[in-house]
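Have a look at the structure below, then the notes.
Only a single protein chain was left out; the remaining protein chains are all shown in position.
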Amino acid sequence: MSQHNRLAQGGRIDRNQPLSFTWNGKQYQGYQGDTLASAMLANGIKVVGRSFKYSRARGIFGHGAEEANALMQLGVGKETIPNPRATQIELFDGLTASATNGWPNADFDLMEWVGKIGGKMMPPGFYYKTFMWPEKMWMTYEKFIRKAAGYGKASLEADPDTYDKMNRHCDVMIVGAGPAGLAAALEAGRTGKRVILADEQNEFGGSLLASGQTINDQPAVEWAEAAAAELAAMENVICLPRTTVFGYYDHNFLGALERRTDHQGMTAQSGTRQRIHRIRAHQVVLATGAIERPLVFANNDLPGVMLSGSVATYVNRYGVVPGNRCVVMTTNDSGYQTALDIVAAGRTVVAIVDVRHNPEGRLVDAAREAGITVKPGHAIIEAKGNKQVTDAMVAPIDIEGDKVTGQPMSMSCDLIAVAGGWSPVVHLSCHTGSRPQWNDEVAAFVPGPTLQQQHLAGAIDGEYSTAGALTAGAQMGAKAAASEVHNQYDCGDESICPAQAMYLVPHTKPVSRAPKQFVDFQNDVTAAGIELANREGFESIEHVKRYTAMGFGTDQGKTGNINGMAITAKNLGKTIAETGTTIFRPAYTPVTFGAIGGRDIGELLDPARHTAMHSWHLDNGALFENVGQWKRPWYYPKAGESMQQTLNRECMAVRRSVGMVDASTLGKIDIQGKDAREFLNRVYTNAFSKLAPGKCRYGLMLKEDGMVFDDGVTACLGDNHFLMTTTTGGAAGVMSWLEMWLQTEWPELEVYLTSVTDHWATCSFSGPNARKVLEKLCDDVDLSAEAFKFMDWREGTVAGIKARIFRISFTGELAYEVNVPANQGLHMWQQIMAAGEEFDITPYGTETMHVLRAEKGYIIVGQDTDGSLTPQDCGMHWVVGKNKEFSFLGKRSFTRPDTSRDDRKHLVGLKPTDPTVVIPEGSQIVADPTQPIPMDMLGHVTSSYWSECLGHGIALGTVKAGHHKTGDTVYFPLADGRVLAAEICSPVFYDPKGERHHD
Amino acid sequence: MLHIYCPYCEEMREEEEFSYSGEAHIARPLDPESLTDAEWGDYVFFRTNPRGLHHEMWNHAVGCRRYFNVTRNTHTYEIYETYKMGEQPTVTGGKS
Partner (left out) sequence: MKKYSGFSLFKHSLKHHEDWQKAWRSPRPKKSYDVIIVGGGGHGLATAYYLAKEHGITNIAVVEKGYLGGGNTARNTTIVRSNYLWDEASKLYDHALDLWYGLSQDLNYNVMFSSRGVMNLGHNLQDMRDIERRVNANRLNGIDAAVLNTQEVKEIVPIINDSQDIRYPVLGASWQKTGGVARHDAVAWGFARGADQLGVDLIQQCEVTDIVVEQGAVTGVQTNQGFIGAKKVACVTAGNSGVVAAMAGIRLPLESHPLQALVSEPIKPIIDTVVMSNAVHAYVSQSDKGDLVIGAGIDSYNGYGQRGSFHVVEHTLSAICELFPMFSRVRMNRAWGGVVDTCPDACPIISKTRVDGLYFNCGWGTGGFKATPGSGHVFAHTVAHDEPHPLAKPFTIDRFNTGHLIDEHGAAGVAH
């Protein structure tokens, strides 16, 4: 039974290129040019899935983005993709797909019985009304609900594909390459302006590809092919087929997803699978067309009920007739064309059921001439069948379409084609906040006013005729390109008989009692469900949407929403315009996460910054710590060492001889200008007025709330020239902060800031032998303690390289920081290591640096502070200038009632009562460990280490009024039940007089 | 995504090149010490936050690194003008 629904000829498929595919484990054949849906229909596959709530059998219903039923599990294993629509999957050889729901399978699904029996108890919102007892059971109920819900399965392995992005700029962006889009592109293209034309389908042409019409006496398909070729030849036009514009963002920015290889196989054989074009357009022409509306009647979800235009598309474009005996129900002339197409394909049209009482005109006459029975003033009120349509129940209805006026008759059929009118694809126009407006003339929502440079052409604007769409496209294309219209279009007689607006088809029974009349197939929302929601007081259309889940599916209500809104309006006695519409959000159709992420994953998620000496650190076994974007050596373990042993070794090397840390990552800002000093006075808490060239000073920076936000040493390079260092993580923030003040508040200051962090590499070595090491490398600077004092800096030659040498210390030892241009950093580091060899110079990482500075009570901003401590809280009154003329940033906040309390949390030292103990960092501090929970907490441990040189644990922490509690014992109740104790002490544990670094 | 004209670079550039810097035209008090706590608190923390016309600062962070002002509608996101530091807005009336 191979492709028994396939026509012998016609359509845009290549019968010489058969492709095999597997559906639910069984092999089938289709042709090059098929979608999975057209191939499935060709093979007579009816049931393609099961519905969300009631597990009802569902078949293919549409032919494109509007499809709500045919969600596939495409591919297997790590290649699998959950939920793509069969109607949008281009067939390739070897394609494998299966249904996403149904147990044991979609065709024979036992869950159907749950739906049938329990369905009556599952109206909208039923879950809000039950599953509440006993309370604990919800988690169990939920497990079952979750299992039943969802469609396809995600892979459990990493995505084998890659994705990328392209930034695009153009004068005219045209979305949709149907008649309107093509006509627009031809006009805009010929002006020479930069044009982009994107269409979601594999080839341009849109509705023309399934049309038997002529354009300027040329068959429509041929015209489309010629137009596409003409555009492809224009150098200023970028044609993007298989590209869905999924989002329209502010200021004419559009996101478009190009599927580059999905038509060839599950994964890209080379290059990227999908690409997102990030398009910034001067002008946008939306030519997105319209989607056919179904009609809401009983059992309208049976496989075999399809959109009329989709049936015609399958016949004309894919050479597939989805059934042998078709009943067409229509509210307008388009159903007649479908009927004629079916007849032309050699199949039977049982009847055209037209809800209009007096249809007449060109197409009606043509149908009658073709011998098709026309039933005016009738409707299909119910479909019958089990897992596929077998009969249509047709009944006369009144002229308003509200009531059944006579006995229904049964028409045997295997296909029902439904033409309920058209809904313009307004989605993109909504994304920027524009609300669609109801247009009575076309009985549809059309895009509302917008601030974007946006033009509408064709069916999106309610212009449904081909000539009308072409003409509108030409006008808008020319307008967007600021040009005159060039092309004229004639498509012959397109006269139509006016359509009748109809949404819910009446039944002999009231809505609440009729068989289910589906509005939203994907979420199993019925007319009765909407009626119930309205009855229960959910009157806003947004409430209806949320209560019933209408429009929440992966089709975002492309076919169901308008019907649901119309039904709501009728229930509430309002017009559709009054009821309004919900707002469409991006994406128009679903977009692969990986494509949105693009290349910014893995290493490119966030750049990692390496210092000039990084290779040396790697070669020497360093483990790294992420600090901001930087990779900093954390510690350098030797074989067999535990982390603590490494730290002990590194710390003792510094205390006893000499060690070196790579300090290149500290932020460095070069500050010049005649007002540089004044500027520093304003942004730092302490004074820089008298800092002489050759001298350095530590400074604290506050936000205006008075809280510490950065610190660092600033060196005076010349009277009007300073070099500021910042914390590693805070560098960029400080730079912006300083620039902001300079540019926005104090433009009168002549100061120039330059970030020079990356320009310099910094080798910081400390320890009693530090001077001896430097002496070996530098002979043009007097390094004696008297000549080159602590907090001095000198320019000199170190290992043959011109360097800035800073005598500053973060370890409490004699220390030098040698700064050289970054590309000489590795050389310098190696020279210092070589010179220090005789002193057993030891490289150390951030962890040892933290231990050494904590032994000295030096804070690390961001670890010991958290944006809630003032300098006073940190015990750093000494760094706050009292007599500075300018009220430096943050100063005024000191005197606020809360900031001036003297029982705020203070940063203190903590010496464990048990010297062998290291209190875990992050431990909370209490005064009374016996207090029951909740306990009163005094503060927390910010830093804590084993101090090898002191032989006991040390910690820093914040304690309420801690500066007044020196000597008190405080406690640390740990998660494991232990309670540790420590004595509040000075944070300076080592060399409290500071003799060592002054030596 | 906003498209912003940098008045220093004299070009339209993508939002991603800029960083937002809050309400514009908030002068730092010349003599903070003379302010009441409430006045100081107002300067530090309180912003106009209108729904509609808003004068705000942006920094061309990965461009010229200059700060400048933007008059923008916070409801429609329409940008009416951008102007340099020290200049005054020309669009000041109306709401969204």
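Residue numbering begins at 1 within each chain, and the chains themselves are lettered A and B in the order written.
In the analysis below, a residue touches a chain if its C-beta (ideal position, glycine included) is under 8 Å from a C-beta of that chain, and two chains touch if they have at least 3 such contacts.
Predicted model only: the values in this text are computed from it and were never measured.
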Residue touching the undisplayed chain, where the options are A:G205, A:G377, A:G767 or A:P973: A:P973
Looking beyond the chains shown, say which of A:Y489, A:Y547 or A:F888 touches the absent one. A:Y547
In the whole complex, not just what's shown, which of A:G115, A:G247, A:G304 or A:G699 touches the removed chain? A:G247
Based on the whole complex, identify which of A:G323, A:G385, A:G598 or A:G712 touches the chain you can't see. A:G598
What is the set of chain B residues that contact the non-displayed chain in the whole complex? 1-2, 15-16, 19-20, 22-23, 37-38, 40-42, 44-51, 54, 56, 72, 74-77, 96
Residues on chain A facing the left-out chain by the touch rule are 78-84, 120-121, 123, 126-133, 135, 138-139, 142, 145-147, 149-159, 161, 163, 247, 249-250, 253, 255, 278, 431-433, 512-513, 528, 532, 535-540, 542-543, 546-547, 549, 552, 554, 556, 585-587, 590-594, 596-598, 600-603, 605-606, 608, 625-627, 705-706, 862-863, 866-868, 893, 896-899, 920-924, 926, 933-935, 937, 940-942, 973-975
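FYI, only the chains that are shown with their structure count from here on.
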For chain A and chain B, what's the span in angstrom between their mean Cα positions? 27
For chain B, which residues count as touching chain A in their complex? 1-3, 14, 19, 21, 27-29, 31-33, 35, 37, 40-41, 43-44, 57, 59, 61, 65-67, 76-79, 85-86
The residues of chain A that touch chain B in their complex are 249-253, 280, 433, 451, 704-705, 736, 739-740, 743-745, 747, 887, 891-893, 895-897
